[in-house]
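The full complex has more chains than appear here; those shown keep their coordinates.
In this document, chain identifiers A and B correspond to the written order of the chains, with residue numbering beginning at 1 in each.
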Amino acid sequence: MGGKPPEGVRLIGEDGRRHDGRLPHELRPIHMEVGVLNNADGSAIVQYGRTRVLAAVYGPREPHQKFPLLPDRAALRVRYHMAPFSTEDRKSPAPSRREIELSKVVRESLEPIVIAEEFPRTVIDVFLEVLQADGGTRTASVTAASLALADAGIPMKALVGSVAIGKVEGVLVVDVDELEDMYGEADMPVAAAPDLGEITLLQLNGVLSREEFSTALEMALESIKTIVDMEKDVLRKTYTSVEGGEQ
Amino acid sequence: MSITPFRTPIAPSLVKEAYLALLKKGWRPGDRDLKTPRNLKIETGIIEKAEGSALVKLGNTQVIAGVKADIGSPFRDTPDQGVLTVHAEFVPLASPMFEPGPPDENAIEVARVVDRSLREVGAVDLPSLAIIPGEKVWVVWVDLYVIDHDGNLFDASMLATMAALLTARLPAYEESESGEILLKRGTPGEPIKVNTWITTVTTAKIGGYVVVDPNLEEEAISDVRLVTALDSGGRIVGMQKTGMGGLTTRDVERMIEYSIEASKVYFKALEDSIKR
């Protein structure tokens, strides 16, 4: 964050529009699809603009490698991982410190919604592969995980969705992309389950006043509602059409 | 350290019996005969930020190849050539059998067979990847990402690699006054020069039969596989026996014969994919 954007790029134009033409409260074009993989018990691909994340869920199952299982619930295992070709400069495939932190943060965004108590002594695996990174990879990951969990038939209290609010040239904007993240003043990823009224991921990188923070949080929750509605839509369409086909 | 793997218990002997009975009639499940690869779709340019990319669907197997390029130093013994590296990851979302972690022997084998198939015949024109010979060259990475594993990762990986390379564009660049090379990522520059088109064809021996492009179940009941790398002229440019069984000379000859035939299907699909 910080520094000046490349010449000719205006983060917020005179018309109040962002470098890609969006208004401050506008999401990027979002694409969601479930059941995209054959082997996984559940899968989804989610795109926020050029950011593209593939999610797969396996489980509840017994893990290959021995590790201490939980006696009263399923353990959630989450891996957030970037493909080497997903970034400007090739990313080394070894897990970075950033990936380790984000795996934890994404797992903790899913813990409140998964009903893990139904499957003691098992593991539910959520594998996230960032295929292309253009800002918002963790938020797209949470959304993709939510869909893949649903697709896998894992019982959930609610769906979760995620978006990042940014502050760019003093303006709060929804769903920051890489350029806005890089040259903006703040980036605040939020995940929430609107049907539960719960925030399940909350991070802030950058500086916000007390008031800006409250506004940003409200903007995030509003956009997340939209995203979760899209999730419901996709799931409804997928399963209706499948059931229809089976009749 | 290589250890005898667990045989996936997918295929008990009863299944194999039934399967062999079908093979005897010249057929495989899904109305496929022994010599025909599965349905093949190749989509290129699927990762806009990569220099080149392709998604290959071979039946239910899905592999992505991404090409990234950067400026680097040449190897000491080939100062006037660029550097090409192939790396494969079998990420755990692709199969219940894959675990997170560094590439295992299977992933390494796929990457190295693809790499050698390209390298030995000079498929990628490495000298043209030198920018300032002896000093600065293009370092090109091909990253293979298996995302759904239903058998025959060799052919899917090789096809994805070729399609990604054939459609790749190196980043444009400028030389600063001080001689530094400044990449303009996002602005496509020169393509990567490919001298020869290569494909591999994998055949499996099941009982006394040879089949082309085995799927996962067929791999599980097969005795052994042979990966044959071919150029479009039918020359053999690489080979790898893989799996636990043995082969007779006759098996090998038959496998090569089938492979040359099937390679035409693969080359045709490659050609179609890059036209689009």
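Assume contacts are C-beta pairs under 8 Å (C-beta built on N, C-alpha and C of every residue); 3 or more make two chains touch, one makes a residue touch a chain.
These numbers were taken from a predicted model, which means no experiment stands behind them.
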Overall composition (this structure file), stated as a label formula
A x3, B x3
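Rule of thumb we're sticking to: only the chains that are shown with their structure count from here on.
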Spell out the residues on subunit A that touch subunit B in their complex, using ranges where they run on.
37-40, 43, 50, 52, 54-56, 58, 61, 64-65, 79, 81, 83-90, 93-94, 125, 127, 129, 131-134
Note which residues of subunit B are touching subunit A in the complex, please.
47-50, 53, 60, 62, 64, 66-68, 70, 87, 89, 91-96, 99-100, 102, 141, 143, 145, 147-150, 185
